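Below is the structure I would like to discuss, written out as structure tokens.
Removed: one protein chain of the complex. Kept in place: all other protein chains.
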Amino acid sequence: MSVRILFFASLREKLGVGAEDVSLPDGVDTVGKLREFLAQRGGDWSSISVDTRLRAAVNQRMADATMPVGEGDEVAFFPPVTGG
Amino acid sequence: MSVRILFFASLREKLGVGAEDVSLPDGVDTVGKLREFLAQRGGDWSSISVDTRLRAAVNQRMADATMPVGEGDEVAFFPPVTGG
Amino acid sequence: MGVRVQEEAFDVGRELAALTAGRVDVGAVASFVGLVRDRNDGQGISAMTLEHYPGMTQSALEDIVEQAKSRWDLLDVLVVHRYGRLVPGDSIVLVLVSSAHRGEAFSACEFVMDFLKTNAPFWKKEVTPDGARWVEARESDAAAVQRWDAS
Partner (left out) sequence: MGVRVQEEAFDVGRELAALTAGRVDVGAVASFVGLVRDRNDGQGISAMTLEHYPGMTQSALEDIVEQAKSRWDLLDVLVVHRYGRLVPGDSIVLVLVSSAHRGEAFSACEFVMDFLKTNAPFWKKEVTPDGARWVEARESDAAAVQRWDAS
């Protein structure tokens, strides 16, 4: 399964990547599992599974850890928002 | 004692007078007593002592029945305000 | 800080620009504009006349602004209230409040409007198909003021 992953703000800077297309192994089918999958890359990526302040969106809608992730989805990770 | 009395809005129209200078007898020295004094004129004036919705101001400050009225004061009577 | 009682229309954009011009400490501006509607209490309104108590209107509004400034940490407040003849779509009143943060600006702006509605000596007379009538004060406006006692 292939998804597009976006990173914003301080997370984007820390990881040094704003967007990537990733092929996910079987079983990585929720936001929570995707966070664990990405954390396995180690280094700065480790925080993705443990940083409780980190927010996610699936197809441009706010999403919690249980939100399903499917083929072609756009999944974004970012720190708490600070606009306005 | 001489005071200036003003009337506004529906009260002004009902009484047919917007402002008058009045000499008050001894003892008419509060807003409440002035209301009773004016009500004695009878006719449309009677309501001034009994209309509980009627508001008063002394020298351009909101005033209740106990507010003293003195020589040269400007006393206004009017219905509840409806601006804004 | 300013209070103006005037017959002429006001320009919200210009007033807002003046309130913030040259300043870099303003984080929030809350504002309110009240306008004449073409209906009120079930009747069509073709025009209205706003009577006021010259002299007292200015000081009553200044007093409300002072109360707001003593309750919240505000940078500036402007109140402009019109009088005279107005038609539906016309603006009646403008309240602008600037502050460092939005909570204070919102609260103070609503506070000023609530107190203006019950404490500033203006009276509306509407022209309806059945003739002219004085607008009655609303219970809801008295209630709106009272809730500030509790907070």
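Per-chain numbering from 1; labels A, B and C assigned in written order.
Keep this in mind: a contact is a pair of C-beta atoms (placed from the backbone, for glycine too) under 8 Å apart; a residue touches a chain by one contact, two chains touch by 3 or more.
Here the structure is a predicted model, which is why all the values come from computation and not from measurement.
**Q** The complex has one chain that is not drawn here; which of the drawn chains does it touch?
**A** Touch partners of the hidden chain, whole complex considered, are A, C.
**Q** Which of C:Leu16, C:Val127 or C:Val145 sits in contact with the chain that's absent?
**A** The missing chain is touched by C:Leu16.
**Q** Of the listed residues C:Val29, C:Val79 or C:Ala120, which contacts the missing chain in the full complex?
**A** The missing chain is touched by C:Val29.
**Q** In the full complex, which residues of chain A touch the absent chain?
**A** Interface residues of chain A facing the absent chain: 6, 8-10, 53, 57, 60-62, 76, 78-84.
**Q** Can you list, in ascending order, the chain C residues touching the missing chain?
**A** 11-14, 16, 20, 22-39, 88-89, 100, 102-103, 105-106, 109-110, 113, 140, 144
As a convention for this text, only the chains that are shown with their structure count from here on.
**Q** Based on CA centres, what chain would you say lies at the far end from chain C?
**A** Centroid comparison gives A as the farthest chain from chain C.
**Q** Whole-Å distance, chain A centre to chain B centre, using C-alpha means?
**A** Chain centres of chain A and chain B, defined by C-alpha means, are spaced 72 Å apart.
**Q** Approximately how many whole Å separate the CA-defined centres of chain A and chain C?
**A** Whole-Å distance between the two chain centres: 48.
**Q** What are the residue numbers in chain B that touch two or more other chains?
**A** If we look for residues of chain B contacting two or more partner chains, we find none.
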